[in-house]
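Missing here: one protein chain of the complex. Every other protein chain is in place.
Which chain is which? They are A and B, in the order written, and residues in each are numbered from 1.
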Amino acid sequence: MRTRGSVVVVTGASSGIGRATALRFATAGATVALTARRAAALQEVAVECEGFGATVFMVPADITDEEAVRQVADKVAERFGRIDVWVNCAAVTAFAPFGEIPLSDFRRILEVNVMGYVHGARAALPHLRDQGKGVLINVSSIVSSVPQPYTHAYSMSKAAVRVLGASLRQELRLDGATGVKVCTVLPATIDTPFFEHAANYTGRKAKAMPPVYSAERVARTVVGLVRRPRREVIVGPMGRNLVMQAKLAPGLTERMMAIQVDRSHLYRSRPAPATDGNLFQPAAGTGSVSGGWHGRRRTAVRRAASAALVSGAILLVRRSARTRAAE
Amino acid sequence: MKLSARAARYLVDFDSGVNMVRALARFLRGKDHRGLSVGVGSRPLANLVSSLPIRARRRSFSAQGVLQGIPLDQARHISADEMSEWVVSQYGPGPHQVVVVGCASGAALHLAAALHAPFLPQTLLVAVRDLETHPDDPVGAMEALTPTTRLVARSNPEINVYHMHDPAQDRPMLEGMAYLRLKRHRLGRIFERFLEERLAPGGTVLVVACRRTWPCHTIGERAYFQFGCLGGLSEDDYHNSGPRIADYLSREGSPYQRWEPPMPDGRRPEAEWGFDPALLADLELVTARAGYQLRRLEMDEPQDISGLVAEVYRSWYRRRGMSGQRLLVESYVQWDPLWVLRTGAVPFWCRFNMQPDYQELQRYLDSAEPYEEIFVNLFSQGLWSPGVVSVSQWRQLAISNATVVGDVIGVDEDSYPIDPGSTLRFQPAFAAITGRHPLPAPLDIADLDGVLT
Partner (left out) sequence: MNALKGWDASEYTAAAGTRIHAAVLGRSEAPVVVCVHGLGCSHAYFLPIASELAEEVSVVAPDLPGFGRTFGPPDALDIRGLSLALADWLRVSGRGGALLLANSAGCQVVVDLAVHAPELLGPVVLVGPTVDRRARSFRQQCIRLLADQRWESPSLATALLPAWIACGPRRFAQTLRYMISDPVERKLHKVRTHTLVVRGERDPIAPSEWATEVAQALPNASLVEIRGTGHTVNWSAPKELAQVVRPLLAIVRA
């Protein structure tokens, strides 16, 4: 399916991956409908998208409200006549020892991350099926298969999203709706404000666990899926490695990730007060794509480093070949 | 063994409770307290360190804070039992005639040394690394540390945890760490066993109890936040910042003009120096059961008994035919019971180097029989806290009260109080005092009948 001229709905468009995705669709010439809790943030994103020459439509909503999500779909369909792509992106998380997180926080995370996506799918699919074609993209995470301590609700919800996608694909096939595609995106650690907005009861400030990839990378993948839908895509080479490792040596991965997360996902020298983050109230401000974890810079550094390694290796091979030729 | 080594790593080396245990344990083994028992006593090294430029010196205090603090992920391993294990492993098998239990105090240390008694501290200090909060933002610091403070309290049901935050005296340390004082309200299995096994039959448990309290704010079960502590500022200065504080803050280059501490919701024993009377219940039970005597040494402020102990030493020296005309004024943890006895000096302990301590010394000197020699040593906390008294003032006090010689010893006047070499320098300075006397047999607890309850 072509992106130019498609009508795309992006949830969680106020910050992070959602925002980057909306911007990317805008540059690709799509018509972008934005939804999130913060109207002011949506306004900012809308202005940026319009700057790329795209048509923009804003509908502030909380995705846990089923009625509100249906309204979003209805309004978009009414305005543009159809919905071509629905991207479920809005998600929240909490870092907490299992016994410390208030159960209301736990339920809220499942409500937003699972039911929010369900509401989105329920609202979008009728439109996609009536049209006979369309793409539903669910942003999950590698934590759905690579376990992590302290983020139980989030990990549970991302695993749920993955399975939701698979089930929907099966059902659509049985119903003969071959033109409607459901894709799941599994990003590794992404440079977004996700970590500082998270609820936190560990007493330690959270940070992005390296390696950190840029949100634009995920956005490119999502846009690419519209052209060529795939069942599941992992974003970030480290993510692919970890998922593979988790399949081959699950016990070892569990133990390794436990130590890794305790060491580098939470600061060892920066305490943080107990907070419920943006679970119940959206974060202050008008949002941003990056969280300041320098995903782009780190990617550049990693690329330079691997390029250096590769060229070094090539030089070595050349030199030994020449030496052998001389003998 | 391994666990008590971890406990030793978690304890803060400049804490009063830790230093009292270390100094006393080493004294009982015939060693001194050079370098706070973890470093060296070296004047050249101290001078080298003190000659660094002021920025480097100031930064070395903050660096110490970062190093002493344990990473936040290790907080779950803080164990009061492991610390008790460490304390009892410092001392020999005994049997001891007297064991001192309770709050830290230099005067009590000298008394314990005289009695050859081990000391079991009620309060010990651990520090967690904290590079995030600002010293002048008490509410921010309190909230950021609350999950950790509550975690430590939950893991250790026999203690009350006090998160103590003092931007006046502890400022350089606060830049890198947060103070958690663990105060026992139950004696615990390990201390109980120590008393039952290593105190001689019919022996005495001497409880040192300081009644000083301080306003605090409850942050959880057995978890409290205390803003400020004993020093050059009063409780009111801390909780109602005035021009003096504004002045201090602007001098330190702080973005804040005043402190906004959380509303206190009660008064509790002061975190570092105060005695929690809840411990008495267990002590009474153990002493009654084992047939020990329980005596008490009580005071309102930690240095109230300094004069008393000085007089005890003085009359003890005189009974042994010595003159008792030399006074050694020690401050904070720069104490050394071995050198005090070796040089035949009467010890007078000052809690710190501040105005109230100066006045306390003055009061003692006014009331006591004049001394021929008066030597004063001062602790350096790394900044000009409000209320710090200058070296020249201390020297003047010593000179005007001593009939023969009065001086400040072991202090680098140029770098004081931002002198990281202070802890390296104090013991060589004590050792440089002329005159040596043999170490005496222990004092009998009966000799203190007039002093104890």
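The criterion applied here is as follows: a residue touches a chain if its C-beta (ideal position, glycine included) is under 8 Å from a C-beta of that chain, and two chains touch if they have at least 3 such contacts.
Here the structure is a predicted model, which is why all the values come from computation and not from measurement.
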| item | value |
| --- | --- |
| Chains on display which the left-out chain touches in the complete complex | B |
| Per the touch definition above, residue among B:30, B:53, B:201 or B:450 touching the missing chain | B:201 |
| From B:9, B:31, B:258 or B:289, residue that would touch the chain that is not displayed | B:289 |
| Hidden partner chain, touching residue among B:192, B:237, B:311 or B:330 | B:192 |
| Residue numbers in chain B that touch the chain omitted from display | 93, 189, 192-193, 196-197, 201, 289-290 |
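Operating definition for what follows: only the chains that are shown with their structure count from here on.
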| item | value |
| --- | --- |
| Geometric centre distance via CA averages, chain B-chain A, whole Å | 54 |
| Of all residues in chain B, those that touch chain A in their complex | 66, 69, 71-73, 75, 128-133, 140, 143-148, 151, 178 |
| Interface residues, chain A side, partner chain B - complex | 100, 201-205, 262-263, 266-274 |
